[in-house]
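What follows is part of the complex, with its chains left where they were.
Chain naming follows the written order as A and B, and within any one chain the residues start at number 1.
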Amino acid sequence: MPQPDHISKLGVPDPAGLDEDLRVIWRRCVDKLGFVPNVYSTYSLRPQRLRHFMAMYNEIMLSESGLSKLEREMVAVVVSSANRCYYCLVAHGAAVRALSGDSELGEMMALNYRVARLDRRQRAMLDYAWKLTTTPWLIDDADREALRAAGLYETDISDLTETAAFFNLSNRMASGTDMMPNREYHTTAR
Amino acid sequence: MPQPDHISKLGVPDPAGLDEDLRVIWRRCVDKLGFVPNVYSTYSLRPQRLRHFMAMYNEIMLSESGLSKLEREMVAVVVSSANRCYYCLVAHGAAVRALSGDSELGEMMALNYRVARLDRRQRAMLDYAWKLTTTPWLIDDADREALRAAGLYETDISDLTETAAFFNLSNRMASGTDMMPNREYHTTAR
């Protein structure tokens, strides 16, 4: 059976019926990426909520931060690996490959980040993201101290925490709707 | 030792230094609630991110939806119970007590929602929120079907999913920063 046959199990509204601001975004995506990410299509069932999601996403992933864009994408993939989120692993695994130019690094983040050769800072960030995802109630001062010892400032720890926290949100939006990633991600930066 | 002695383990900026729009919000909180919620103070370390967080929060918890405000708060507390998030359990437990006028219901949501007497719809929503929080990778068509059978429409399922997903974000912001709830919540609606 060919994979997959849907975008979201909750259905996707006709994009022609969306407000102009969203249709502009849809067109820009097609211009820039060649497609509209399925997370937008899925979320457009509730347009105002989509706007907030996009605003938060762009701030976390694209704005100025002590974490590089690659580091943020690595966090995204490791959180999604802990949550076994198919959509986010495919979409952000592609981003790790594209940003690092190292296709194996993307696979390692998705499958078991502990096998990767990482510097101390990156390893500390990913260990923290994994723990914050799987047992957030066990995070304590020692975890924050380990991040500081690896060179992170307080705002970096805040950004790291929010990045990991955000993908705990988006992973669950994807799992709750059985959201399928656009096919294009699979071949990106292989 | 008196409890607690901090708001966030990452430190809190002086509110006097915040942009005017945030200071307006701070004042409105004091007017309306008597205090600024510590989640705002914590998040103000990164003001633009706080703005997105508030926008998303308000949409999810306060806008029109097929889920009542009480139902959304019940979901918030059950997710926070699964994640053992002290801040959110205290703050949203207070909201369940206030909205329901049933102080025991708030305790039940925080401690073990399965002991509560709930109608089928509410029980289905909370079972879904628990599963989406603890094992999102196991959510499948049967889970969505159970929600439909309990009377939820597709947009309701989407809102429920986003509400549960959002508290998986906010729980981790709170655990990552060791955020302490304002003392006032403890006595609300007892």
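Going forward, contacts are C-beta pairs under 8 Å (C-beta built on N, C-alpha and C of every residue); 3 or more make two chains touch, one makes a residue touch a chain.
What you are looking at is a predicted structure, and each value in this text was computed from that prediction instead of being measured.
J.: Quick check on the homomer: 2 copies visible, but what's the full number in the structure file?
T.: The complete complex, not just the displayed part, contains 6 copies.
In this section, only the chains that are shown with their structure count from here on.
J.: Rounded to a whole Å, what is the gap between the Cα centroids of chain A and chain B?
T.: 22
J.: Sort out for me which residues of chain B touch chain A in the complex.
T.: Within the complex, chain B contacts chain A at residues 9-11, 45-46, 48-49, 52-53, 55-56, 59-60, 63, 83-85, 132-133, 136-137, 139-141, 144, 154-155, 157-162, 164-166, 168-173, 175-178.
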